[in-house]
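Before anything else, here's the structure in question.
Left out: one protein chain. Kept in place: all the others.
Our next item is chain A:
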Amino acid sequence: MGKKGSIYISVFLILVLLLTACSKNNEPANGGTDGNNGTKTENGEKPTDGKPATWIADRKIKGLVFMGTDDYTEDMNAEIKQKLKDMTGIELELEIMKADHSIDGLIAGIASGDLPDFITFYLNNSGRPEMSVILKAAREGMFTDLTPLMKDTKVFSKYLQDDYLPLDTKYGVMFRPEFNGSSYFVHMNINREGGATTRKYVGGPFVRKDIADTLKVDPRTIKTSEQLYELAKKIKDGGFKDTNGNAVYPIGPSYWGGKEVSALYPDLSWGASDQRIKPDKDGKWLHEAQTEFAMKRIEFVQKLLKEKLIHPEFFTVDESRATEAALNGTSAIIGDMHNYQEFNNDMHYLPIGPLDNADSPYQMQVDFKSGYSGWAIPSTTKNPEEIVKFADFLASREGKLLWQYGLEGRDYTLDEKGNPKVKQEVLDLKVSDPNAAKKLGFAGVSNSFGELLGGTDIDRMADFGEMEYGESVHPEVLAGANGIIDYFDWDGKRKDAKINDGYPPLSFLGEFDRGTELKTAFDNYNDSLTRAYYTKNLDEAKKVMDSALKQMQAAGLDDYLKLLEQKNADEKTRVKY
């Protein structure tokens, strides 16, 4: 090749490189939406006759997941994918939008306008930041109205019944009055029965059992922050060491990394830690900044910091170092964790308390029902009814059996009642090599692809005869978790629990005219609290907190509290706290 030829080829290649980098994948997002060009079955033939009752359509469905890779994965096991195809005709393909914060990805994804057949996103309740984004998209006609499509389904038609959905899901998320009966996204993770519990969580601070035993302290007797302080002092004076021989921190950070942990001092906190608003005994709605509790808590934390009873980076330490402190026993008290942590299956950490609240003794709070995520179908998707039917299949018992337990014979067998009995080798693999187990591709081994569209109408006991995956066959898998449940007297506390249904106080920020400014001021309040913990004295801390309160008031705090009072008076918009 001559010199000229080389130059032409080089320039051509550079241009091609530039142009291909800018080009879009023109493959239609909705795949074989005409129902004819789907992939073939394992027999190499398109199914024509004898289709199963679960058959929907021969097509590919693509979903874009705006949630973290820690919680979900794009990879599907080939055999499970094929089984799904055989049962429904649908080939499911998932893509996770990677972003620093899942909401960044959601906004960018919706703004790009290039959405596949369905999208899924985090949505605990209507107060979550994602809500304002999807609401804007729904108002601007980006999503398909799902109400008519849900009418003919088995599971999702329950969403149209009067008494099925919790208040927030019904009026705050899905069937908002402004939509006049239409609904543009589906709220997931709804329990079949109101007030039912899918997992017996015991959360909050945990203390090392050997230390509690040495000090002859029953962690359950700790009921106030002052008693917790006394325990921390005893730990410090005891000179306890971690597994590496280093001195322990009496109070270490949360297992998941630095953050504010209200469970350490609920008697010095006002409202839920992510809300900080509730009414006082006279029914007057107050923000924590308007009460004495913020300064009391600052004083308490400053005392812990000064006396070196708490990890100096308790509120900011990164997750890896926090988890390491828990695993090595460096945290004598782990600020926050729960009973399902595998490292604690031998119960070498025990739960403290629970501590009493600011204005009342401890009482377990149970949500009537609560959501976790949501999904929507873009208005550009063809034949959206097929997506809804597919979601309905995944939410049915048959669908759940596939995505939660895998394949019959390979991963489980059925007992005489038709309930799955998990195979020992799967459980062994899950313990010895969790990544290899995950490749089996179902929720029991941590691949929750089916949860995205099918994780709702939850009642594991009724569906599969067990609360946790594999529990009925091998109860030792959850020996630690169950031991702590007994130790905590979870069932006893559940009997006296308060069942809440309503909106979290911050849910109405979206409809408040200065909502954006107030949200910023609330965030600033949380940051100011942490800043105040580290000030040199209480006077300085008071200045920081006064400034934060002024900012909230300038952003309309008082009007917002009045709005909450009005909302709470209406049965359809009761506020929970």
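Everything that follows uses one rule, which is that contacts are C-beta pairs under 8 Å (C-beta built on N, C-alpha and C of every residue); 3 or more make two chains touch, one makes a residue touch a chain; residues count from 1.
To be clear about the criterion, contacts and distances are computed from a predicted model.
Missing chain, UniProt protein name: "ABC transporter permease", from among "Methyltransferase", "Ketosynthase family 3 (KS3) domain-containing protein", "cysteine desulfurase" or "ABC transporter permease". Residue A:Ser132 is the one among A:Ser132, A:Thr153 or A:Ser225 that touches the chain missing from this view.
When you scan A:Asp274, A:Glu517 or A:Asp559 for touch with the missing chain, the hit is A:Glu517. Within the full complex, the residue among A:Ala462, A:Ala479 or A:Ala554 touching the omitted chain is A:Ala554. Only one residue from A:Ile80, A:Ile96 or A:Met142 touches the chain missing from this view: A:Met142. The chain not shown here touches chain A at positions 7, 11, 14-15, 18, 22, 101, 103-104, 107-108, 110-111, 113, 129, 132-133, 136-137, 140-142, 308, 312-313, 315-316, 516-517, 520, 524, 526-531, 534, 551, 554-555.
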